[in-house]
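Data first, discussion second: the structure below is written as structure tokens.
A single protein chain has been omitted from the complex, and every remaining protein chain is retained in its original position.
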Amino acid sequence: MPQVFHRSFNTLSRASVFGSLFILGFVAWAVNVFVNSSYATNQGVVREQPVPFSHEHHVTGLGIDCRYCHDAAEKSAQAGMPPTKTCMNCHQQIWTGSATLAPVRASFQTDQSLAWTRVHRLADFAYFNHSAHVNKGFGCSTCHGEVQKMPLAWQHGTLLMNWCLDCHRQPERFVRPRDEVYNMDWHPPADQEQQGRELVRKNGIRSLMNCSTCHH
Amino acid sequence: MSAEVHAETPPVRTPAGSPVLAPGHDFATVTDKISALVLTRPTSRGWWIGFSLSFALVMLLLYTIAYLLTTGVGIWGINVPVGWGFAIVNFVWWIGIGHAGTLISAILLLLHQQWRTSINRFAEAMTLFAVACAGLFPLLHMGRPWYFYWLAPYPNSMQLWPQFRSPLVWDVFAVSTYLLVSLMFWYVGLVPDMATLRDRSTSRLGRVVYGILAMGWRGSARHWYRYESAYGLLAGLAAPLVVSVHTVVSFDFAVSVLPGWHSTVFPPYFVAGAIYSGFAMVLTLVIPIRAIYGLEDFITSRHLQNMAKVLLATGLIVAYGYLMEAFGAFYSGNPYERYLQVNRMIGPYAPMYWSLLVCNVLGPQLLWFRAFRTNPVLLFLVSLVVNVGMWLERYVIVVVSLHRDFLPSSWGMYSGTVWDWAMFAGTIGLFLSLVFLFLRFLPVISIFEMRTLLPEAKVKEEHG
Amino acid sequence: MNLPPYGMLAEFDSATALVAAARQATAAGYRRVDAFTPFPIEELEEALAIKPTVLPLLVLLGGIAGGAGGYFMQYYASVIAYPLNIGGRPFHSWPMFIPITFEMTILVAALTAVLGMLALNGLPMPYHPVFNVPRFALASRDQFFLIIEAADANYDAERTRQFLDGLRPVNVWEVPH
Partner (left out) sequence: MSTGAPHWRDVASKDDAERLRALAETEFPGGVEASPIDRRRFLALAGASLGLAGLSGCMRAPAEKIVPFVHPVEGRVPGKPLYYATSMTLAGSATGLLVESYEGRPIKVEGNPAHPSSLGATDVFAQASVLGLYDPDRSKTVTYLGRPRIMGDLAGPLREALATAKHGKGLRILTETVGSPSLIRQRGELLERYPEARWHSYEPAMSGAASAGARMVFDQSVRTHYDLSKADVLVALDADFLGSGPGHLRYAHDFAARRREPLTAERMNRLYAVEPTPTITGARADHRLPVLARDVIHVARALANALGIGKWTDAPPDAATASFVQALADDLRSRRPGTTLVVAGDNQPAALAALVQAINRHLGNFGGTVLHTGVSEAPEDAGLSSLVELASDMREGRVTTLVNLSGNPVYTAPADLGFADAMKRVPLCVHLGLYQDETADYCQWHIPEAHYLEAWGDARGHDGTASIAQPLIAPLYAGKSALEVVGMLSGEPGRSGYEMVRETWQAHGSKQAGGFETWWRRTLHEGVIAGSASPTIEPRWRDDWQARAGLNGAAPARNAGPLEIVFRPDPTVFDGRFANNGWLQELPKPLTKLTWENVALISPATAQALGIKAATEGPHAGSHGEAIAPVVELTYGGQTLRAPAWVFPGQADGSIAVHLGYGRTRAGTLGSNIGFDANRLRASAAPHFGPGLDIRTTTTTTTLACTQLHQSMVDRQPVRTADLATFLKEPRFAQESAHTEGGDRRHPLTLYPDDHPMKGPQWGMVVDLNACTGCGACVVACQAENNISVVGKEQVARGREMHWMRIDRYFSGDSANPTAHVQPVMCMHCENAPCELVCPVEATTHSPDGLNEMTYNRCVGTRYCSNNCPYKVRRFNFLAFADYATASLKLLRNPDVTVRSRGVMEKCTYCVQRIREAEIDANNRKRPLRDGDVITACQAVCPTRAIVFGDIHDANSQVAKLRESQRNYGLLEELNTRPRTTYLASVRNPNPRLETR
């Protein structure tokens, strides 16, 4: 008796044909979501620190300039992490008794460095130079986000290659006047496109899209 | 309708004479004999032994691959200057073998060569298995195989694409296209026979499995009509594809600047070589199987003879290719090309070069003699020689060209390590295992096409 | 279950008989007629007045789409999306885009051919009423079947059975749904 399958199998078999397509599509979508997820990129992940240092308080509250602590940003590839001494410049006078600052004082007395947790970890094979960007008019907030609103620092961008390329393709969309670089509240003006093109010309900014700009 | 059809003269004869189907068969016997191989014939001890041996080699393959992935391609003999070794040699060898099937099915179909019918199913299967083996190598010869997908175009967070000027990317497209098309060609051909097996099968499981594969084929005239049309179109598409695939493979070499690679003769001579090795492998497999499964009725001496002739013809083309290479080298006046040819002939790898010529050029000359074409054993031996010869050819092309290129300072030597051989043997095991499974579970010969060869298949019109 | 029957099925023992039967059926004005054979039989096309298929057209379109798509993909990647200087070659080095364009043409065309054929044939269809007839199993061996579907305007269980009997078949059954 040749009838092997039940009626319903027709529907089933046709469904499975399309179903497989949907499954493939779903997998692709899921992978994409994962790659860009904060789990994979650490974007927006708030990091525990030995001392709960609040940029919000020090920048917005006290109006301290970025360069007071990250003093190498204009000179070097690294922006620089402040030595304990920098903290103590003020905290020898204020909050001298505060418990939260105990590790800082300890470090200063025992000469043992504080071990901060890195917030922005670029892959080892990608080279980023702060001075190159800062001196050409790319502001801190462009990459680091609104640090002045971060009680504990977190990573603003995805640090994925396309995140870098977005700006490298069209610097004019992100560049700002030199004197605005450290202004955390700067927002692109209405005519950014046109102003940007002007700045790109003035600061001799090149759209560097070749590999060895960042990989060597 | 030719007069010949009216005459009641089974067996069926093709214009050329000797039969493509032995006398005394009708629809029922053809159907039953072939489907019996799969459905009723008990699994012989021979099959088990053969399969276990090949499967042992598959285990070796898996072990080698595991070691390769954890340690690196450094376990092979490759070096600078010889950056490609066994991996690419084997790749080209296998992919070449993988050309016979689709060629037989597609081109011979378009040429209305009836004798193809009884061997195409088998040749196509062999093609698929060979391509599967071939596919392993380009993948595993990479330094970081886990990034193989970077060769495929897909939107990614690096905003990077494959480098479409690289022949390796062409390879990816050519080989995967070839694999897919051959697979479809093979499967489409199988569908009606799946239906036959479904209807013949005595076990529930058999009926369900073959039933699913048959997709509910019921032999409706309308279906047959579209089926024929699709099959014809596929053949039409596959024919140029076959030619293109090995052309693209030859580009891997021809596009480079290397003496011995940088040559315009490569595409045609690679394609010929591919068909050559493909037919050789078909013979190597068909002759024993035909004997073991008693298929002499379906795969007749006629088939062997025709394949032997194709072998001879392509062999001559390949020989011409060698000749042109040598001629070009000396004619070009290019010192590097000239040195390469001399180095092939008297350099450290000279023995390989000469044995390749013996295998590929002298070997097939025996087929001028009818005796060799008609005697399965001798033909089998010749086909083996050709298989070896074609492997050597690829070895000479890949290794000998690389080991001495432009600057004498960086000249080097290459020899395969035990892992190179393990990998090669492993893929042979994989190939054979698949063949054994195929023999066991699928009809080796296209049943419905065999039916069409029977005289009863011809509709007798009353008022013709 | 009491669905109306699917149609009336007749079994013949030769292709010649089947073709003749098919001719008469169509001549008798039956339209929803189909034949089942173990191998393709050209003559049935005109015997059953089968309309020419659109498959070749689909395949042509598929091929064109594949080729164009393949070429554009390469053009987009190397000229628009991320142009890079590769060995001093032009961004749009069209001669080197040909192989992939060709392969893509073949691939898409072939896919259209196969999927198109299945779709037009309404496959996969593992269940079909005709399978309810036990001897239908021989349709994939050596027997030839002709069916007149109940959906046919002229279908009438009695008259159709008589008509089919008149064609000297081996058997005739009414095929339940």
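Things worth noting here:
Here the chain labels run A, B and C in written order, and each chain numbers its own residues starting at 1.
As a working rule, a residue touches a chain if its C-beta (ideal position, glycine included) is under 8 Å from a C-beta of that chain, and two chains touch if they have at least 3 such contacts.
Bear in mind that the values here come from a model prediction, so they are computed numbers and not experimental data.
When the full complex is taken into account, the listed residue touching the unshown chain is B:258, out of B:22, B:183 or B:258. Touch with the chain that is not drawn comes from one residue among B:39, B:60 or B:168, which is B:168.
Interface note for the absent chain: among B:79, B:113 or B:301, the touching residue is B:79.
Annotation for subunit A: contacts to the undisplayed chain at residues 31, 34-35, 39-42, 47, 72, 74-78, 80-86, 107-108, 111-118, 121, 123-127, 129, 131-132, 135-136, 159-161, 204, 206, 210-213, 215-216. Counting over the whole complex, subunit C has residues 84-91, 93 touching the chain that is not drawn. Of the residues in subunit B, those that touch the hidden partner chain are 69-74, 77-84, 141-151, 156-158, 160-163, 165-169, 172, 252, 255-258, 335-336, 339, 348, 402-413.
One rule holds in what follows: only the chains that are shown with their structure count from here on.
In terms of which chains touch, the assembly is arranged so that all chains touch all other chains. The most centrally placed chain, judged by C-alpha centroids, is B.
Subunit C has its Cα centroid 58 Å from the Cα centroid of subunit A. The mean-CA centres of subunit B and subunit C are about 30 angstrom from one another, to the nearest whole unit. Counting only residues that touch two or more partner chains, subunit C has 82, 124-127, 131, 136-137. Annotation for subunit B: residues touching 2 or more other chains are 159-160, 198-199, 211-212, 215-216. Residue ranges on subunit B touching subunit C, taken from their complex, read 26-28, 31-32, 153, 159-165, 169-170, 173-174, 177, 180-181, 184, 188, 192, 195-196, 198-200, 211-212, 214-230, 233-234, 237-238, 240-241, 244, 248, 251, 448-449, 451-452, 456-462.
Interface residues of subunit A, counted against subunit B in their complex, comprise 2, 4-5, 10, 13, 35-36, 158, 160-162, 165. Subunit C makes touch with subunit B in their complex at residues 14-16, 19-20, 22, 34-45, 48, 50, 53, 55-56, 59, 63, 70, 73-74, 77-78, 81-82, 86-87, 89, 93, 96-97, 99-100, 102-104, 106-107, 109-111, 113-114, 116-118, 120-121, 123-128, 130-131, 136-142.
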